[in-house]
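All protein chains but one are shown in place.
By written order: A, B and C. Residues from 1 in each chain.
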Amino acid sequence: MHPNGTNGGLISLESLVEKPRKSVNIEELRKKLSEGRGPQFWRTLEEAAESDELKEYVEQEFPGLSGQIPQGVDRRSLLKVMAASLAMAGAAACTKQPKEQIVPYVRQPENLIPGVPLFYATAMTTGGYARGLLVESHLNRPTKVEGNPDHPASLGATTIFEQASVLNVYDPDRSENVLNEGRLSTWGEFTGKFSTEAQELAMRKGEGLAILSGPMTSPTFLDQMSSLATQFPASKWYVFDPTVNPAVASAAKKIAGRNAFISYDLSKADVIVSLEADFMHVGPAALKYARQFARKRAVDNGQTPTRLYAIESAPSVSGSLADHRFPVKSSAVPGLAYQLAKACGVNAPTSGSAPEWVNVVAQDLQKNKGKCVVIPGEWQPESVHLAAYAINTALGNIGQTVSVLEGVEPDNTHSLNELVNDLNSGHVETLVILGQNPVYTAPASMNFQQAMRKARMVVRLGQFFDETSRWSHWHVPEAHYLETWSDARAFDGTITIQQPLIEPIYGGKSAHEVMTILLGKPDQNSHEVVKGYWQQRQQNSPTFDTFWQTALHDGWIANSTVGTIKGNPVALPALEQQGISGLEVVFRPDPTILDGTYSNNGWLQECPKPQSKMTWDNVVAISAKAAGQLKVDKGDMLRVTVNGKSIVGPTWVLPGHAEDSITVYFGYGREGSGRVGNKIGYNAYAIQDASTPYAASGSLQKTGEQYRIANIQETQTMAGREPVREAELADFREHPDFPTRFEKPLPPSESLYKDVKWPYNGYKWGMTIDLNVCIGCHACIIACQAENNIAVVGKDQVARGRHMHWIRVDRYYSGDLDNPEMYNQPIPCMQCENAPCEVVCPVAATVHSNEGLNQMVYNRCVGTRYCSNNCPYKVRRFNFYLYSDWNTESLYGARNPDVTVRSRGVMEKCSYCVQRIQEAKISAEKETRTVRDGEIKTACQQVCPTEAIVFGDLNDKNSKVAKSQQLPRKYGLLDDLNTRPRTQYLGYVRNSNEALRGQRGNREA
Amino acid sequence: MATEKLELPAELIPDPGPNRILSPGHTYESVSDRIGGVVLLPLTKAPKKWLVGAFISFIFVNLLMLCMYVLFTKGIGIWGVNIPIGWGFAIVNFVWWIGIGHAGTLISAILFLLKQDWRTSINRFSEAMTLFAVACAGMFPILHLGRPWLAYWLFPYPNSMWLWPQPRSPLEWDVFAVSTYGTVSLVFWYIGLVPDLATMRDISPHMWQRKLYAILSLGWRGSAIHWHRYQKAYLLLAGLATPLVLSVHTIVSFDFAISIIPGWHTTIFPPYFVAGAIYSGFAMVLTLIIPMRAWYNMRDLVTMRHIDSAAKLMLGTGLIVAYGYSMEAFFSWYAGDKYESFMYWNRMTGPYGFTYAMLIACNIAIPQLLWIRKVRQNILAVWILSLIINVGMWLERFVIVVTSLHRDFLPSSWGMYIPTKWDWGTYAGTLGFFLFLMFLFVRMLPAISIFEVREVVHHEAHERQELAEAR
Amino acid sequence: MRIAASAGVVSAPMAQLFRPASNTIAKVSLAAVVLLAGSTLAVAYIMDRGHWTTSVQSAPEQPIMFSHKHHVKDDGIDCRYCHTGVETSHFAGLPPTETCMTCHSQIWNNVNITQPIRDSWASGKSIAWTRVHDLPDFVYFNHSIHINKGIGCSTCHGQVDEMPLMYKVNTLNMNWCVNCHRDPAKFIRPKSEVFNIDYQYPANQAELGPKLVKEYHVQSLTDCTTCHR
Partner (left out) sequence: MSQLELSPLSDIHGAMAEFDTPEELIAACERAYAEGFRKMDAYAPLPVEGLAEAIGYKRNKVAFCVLLGGIFGAVGGFGLLEWITVIAYPHNVGGRPLNSWPAYIPITFECMILIASLTAMISMFAMNGLPKPYHPVFNIPEFERASIDKFFLCIESRDPKFRPEDTLEFLRELGGREVTLVPA
């Protein structure tokens, strides 16, 4: 099923999009509907329901699909609804199967074979930057997202957000209708009103027209904006995204003298210093950095692995892998950056002596001139970015590990601050908000909602009828990126054409389409806009079609990358103050739902936060020391006050968090999200101050209330067992077999059974997980969830210990609580050859396959749960209730048709993505060959940015997995139980600096 | 002496004391009337305590129905079980009930083989107790399934899937053990009843009663040859039931011992599970029979002798159980296995430590009072002790099931188990169900084996004769 | 002076409670109970495999009285003309209305029986057929691999060309599947013959079968995950 594998690779969607198709004409429909208003709407609908397209519209939640998806085939091949009822009946004795319908196409799209998935290349943007994707489509339903291996920002991997974005497509809470002051309206009506508005504006040269959007790199959109600028010279474009720190861009601009992007090449870096940079997890190039870091960190090929110093307040994903971590206040980082700069021979306006370790780090950097890199934190002020660049220059890293790339963002944009001022000063009459949700996400100090109401007409394009839409005059449903045409650029300029995989399910519109109205071409749809732009950009060259096809097929446009430009270190400005004295409150987007964009996404809500492993909430993270002083523990409510305003959130004691510093997370405490995201957690924006947006001084009190936090890993110490085994680089060189060195050999097994050897002659599937490079980003968890139709169970059930993730990433701490060692350990099913779970199943619902898979047969399971009790790794998950959502029809679309949707009362667990194994085997068999190494990728393996997971056939001596299991670093989890797990681990090797030994807790303890 | 009218003897009949299993002066006829009379007593004359008790337990039966309804409609999630603690109250109660069942078979089979005359007037009662306890126990393995409506998959039957049960699983052994145990106990109980049913047939005042008992007694007429075969069959059943009763709890203990979970994977389980079963069984016998003999004024039939012997047996089995605990603790230290030793340390000092403390108190410390003769002679004391032991044995199962599971191998997957109101409801429900059946039983069938008491009368007559001759 | 007497219910001393015949009745009724239990199980067993449960041999009602007999036997249309996916997909595929119209826009284009086709074509609404060969949704069957390994259509679907209305000839029960998966040699045929409905297994299937199995590298997969995922 891998794109390069068997299923015909990629093809463009055009044939599907452009072919004549009888589907519900939503326009007509909406006109009909718009006669009825508000409450009467439904009644009108029912009355009107005799007309055919109305019937369809009412019957199926998503009219867009009606022409394309033959329902019957769905029922059979994608919904798996019957699984429930049949399972109930046992599917065994005396069950008469209910009659099912099967519905063929009227006109079958060419190049579509029902039952064979297709892959389309597109891209998703985060903070404006693109990440190339390949999206799996079953009968024109996107079901699974994979990274595009050829795309520089993806390299085949993705983050949790790309994975989970599929679920957003089918989110039943997305807004379906154009609303005018809360009343049902239509796109037609809106186009009319908005065009007239546009004409008036045009007369005033666009005086009073304000566009607010997130960061944009889309060439088409930029083109639209420039033509807007010509037609409406007086209009202004404001850019705001709470997950993006403008300082990064502005610093780069200062360095390069123009819009620029500072990019790092970690494949050459022997030493990395992170100034509170979560470079492997956040930012447009994160996945690339993660991949490079992982490759450079490999220890088995004899190279010196890279060494990472992390200077940060709250432990970050990247920081958890650091060889040395220095917990300092976020606001102290600039000062330390300057100290470091000074120590590296940069003229930095700083006084006072640096802590000892700064000099040690500096020496290490000096030792590795040209082979090191200092990465400034994405939330740090300009000064840090300038300092970092200065240090890199001083160390001769520019051109080696650091390069300045031409910027791809526009530079004629303004900030949210300016917008608020313009609104308050009455300069803005018409405000068009594209996507962003400032009423919720703007710092409270701006009081954006009050300001916004000063505008005469506010148009909001948004996927949800959320906080901002509620205060807007017009709300237009926004199309998901998998529903519409657009384009976007990666950090290095690579352009991807975003193609839709499905008609807008809820009739959403794209930013392009809203813009066309302003630009006076209201009838253009985004396909025309985008294709049109590219045609004229290619000067309608005859080869355009081939260009277009290739672009769509590959998922990126050849040689569209930007060049490197020269940057000059800027004299470092004096720091206004040396960090915040007293308690510092650090503001961060939530690790799994960001600024709130994903708060209605169940997968991400239930995805454990990388550090704490808690779900469904945002917490106030404090250091162990602080907790001790305040006498609070997990779940004690804390009141956080920042100049006058305060919020109340539950304590989370985060080992390794800087003292006198607490971290609060955005994205929660929402009203305008949906059934999933509303009314959970606190709203950190409420105490955010525009002047000190990411770190402010504040105070902390214990309220005395208690709060129940749902976290999926209660105990985070190894309790004397050694699930994770590690060694210093030196020790590793001495004893490469350190993980198993002190293991007693198993006693000779004395069994009544004669020593049975099951021959695994054919394929012998196995997996290796390299703990040395796992950064604990949890992408595998969400990828697995998407691939295997894993249900979301909700906070209460998680708190009861009933989460359903097939693969989990265990977090262990060792050493000193204030700055512990941190380990990530992904745990899928071990597929033990002597599986304890199988022996105790009374109905043979879990037995071994000839390829050594520990099979779980849902439809045979009666649910004794003995297998789970007897599983030493506790990787089995049980459907205590009917967790899979059988009712919300829109969610059916997100399901993977190749995996049974489990019903109530059955056990489930990781299957090594057996559906992928079977597909690959079948297609191999058809060509009468064996499956090639790498042909099968498990979901977790495919998504992993650091390639920590390897899967394959152990009988194939040349397979990557077979080789990796030959490594001396290999060890089996709980090997002493003689379960003979097929999943094996590679020990963790720490490349710490002699001079700083013990700086980070004493591992020996 | 025979009762003139259908009433319980008005005056309080004294207990003949710890040396006699029957008050003097009983004749074949008097025992028939005294025991049969209880059953033939019209409802209006039934002791008020019986009415109240039956009614209360009936309320709990309905509670059980409610719990089952919610369970089947909503799912197993209404209970406190989770991952890692996949088994909770359901299995705790299952083992507890099965254990209680053991006393019946023990008394009727093993004591029969050992020719313990004091078993006579309590064996019928405790056999009934066995049946009802097994009925309660048998419920749980089905209720605790994720898909209880598929429970029949655990039986080997030819199906269109060509699939069969997986007989390496101790749960599959359970299926056979428990169903066999239930069946054999029923057979044993019924065979014992037949002659008494004949008696009931012949002393019943109403024609319909006579007919009913006649049918149930299969037309038993006490032929000498019938008696001969009857006794042979009974002896053989006793011989079969004895290893059965041992095997059943052994197999139940395998549910744990076969697994690899520290705290479960223990070779000592079978013997001390069996001992524990008998321990709790006798506790339950006493808990029930002490009030019953008072209400029905049967101190002359169920005497201090019975209670004293039962108490001694509890003391004995209790000591075996104590030995079991200490061995467990010893091995967890001696084996030097880090998981084992942690498990035991956690069992004693972990979050569930208090249950362990209570368990030791109820099962080992307090019952030592039974060494004292005075305590054994004090009805109330014995009764309270029996209650305590019942609680203790339930705690033992809770400790074994929960504290072993909640912290096993990987710290990352440790968890806690908090029983929900539905857990408690179901448990209380089965208690009600059990008691309700007992109440019905003493109403409808002779709760004491009449013909065996006749044998006692016969023997005592002999002894008196021999004494006379000796003089 | 016994309970009965004292209760004064039975005045006359008790005589027989039952008539002599009751002995026979008693024994017969015992036998009856045993028989009843047995026969119930037997019935369940038969029902489980019976046509009512498996709906073998019963042709469900269809929106169009479509005759495979006519199209396959009389007109000689190949299976793959309509079931296009059968060699490439797990799903054999159902012909889109388009396929029907290729002919029925020309012939039989005004008779009632083909009206639904034209309606569908006009309205763009699919024709909703009733599934005849319908597996439970936790079973993953792949047509293409069977076709590619020499399992003929008629092996499972029977003499479709003799079916005026489509019906199942096999139960599609698990034991039926496993039967072949354990020993494909009994049912395999040369690839060239896969679409030959009238194919008769040769006398020497005993030798031919194993030979083909070897040649086509057919594995007899009885692992659960072969069909259940």
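A few points about this structure:
The definition used in the following text is that contacts are C-beta pairs under 8 Å (C-beta built on N, C-alpha and C of every residue); 3 or more make two chains touch, one makes a residue touch a chain.
Note that the coordinates shown come from a computational prediction; the quantities given were computed from them, not determined experimentally.
Among B:Ile13, B:Ile215, B:Ile268 or B:Ile366, the one in contact with the hidden chain is B:Ile215.
Among the residues B:Ala137, B:Val184, B:Ala283 or B:Leu385, only B:Val184 touches the chain that is left out of the figure.
The missing chain lies against subunit C, touching residues 2, 13-23, 26-27, 30, 178, 222. Residue positions on subunit A in contact with the hidden chain: 752-754, 756, 758, 832-839, 841, 844, 847-850, 980, in rising order. On the side of subunit B, the interface with the absent chain consists of residues 27-29, 32, 156, 162-168, 172-173, 176-177, 179-180, 183-184, 187-188, 190-191, 195, 198-199, 201-203, 214-215, 218-233, 236-237, 240-241, 243-244, 247, 250-251, 254, 451-452, 454-455, 458, using the contact rule stated above.
As a working rule, only the chains that are shown with their structure count from here on.
A count of C-beta contacts for the chain pairs B-C and A-B puts A-B on top.
Inter-chain spacing, taken between the CA centroids of subunit B and subunit C, is 50 Å. Inter-chain centre distance (subunit A to subunit B, centres taken as mean C-alpha positions): 58 Å. Counting only residues that touch two or more partner chains, subunit A has 87, 92-93, 847, 860.
Within subunit B, contacts with two or more other chains are made by residues 159-161, 163. Interface of subunit B with subunit A (complex): residues 74-77, 80-87, 144-147, 149-154, 159-161, 163-166, 168-172, 175, 258-261, 338-339, 342, 405, 408-416. On the side of subunit C, the complex with subunit A involves touching residues 44, 47-48, 52-53, 55, 60, 84-85, 88-91, 93-98, 120-121, 123-131, 134, 136-138, 140, 142, 144-145, 148-149, 216-217, 219, 223-226, 228-229.
Residues of subunit B touching subunit C in their complex: 2-6, 29, 33, 36-37, 40, 158-163, 201-207, 210-211, 214-215, 218-219.
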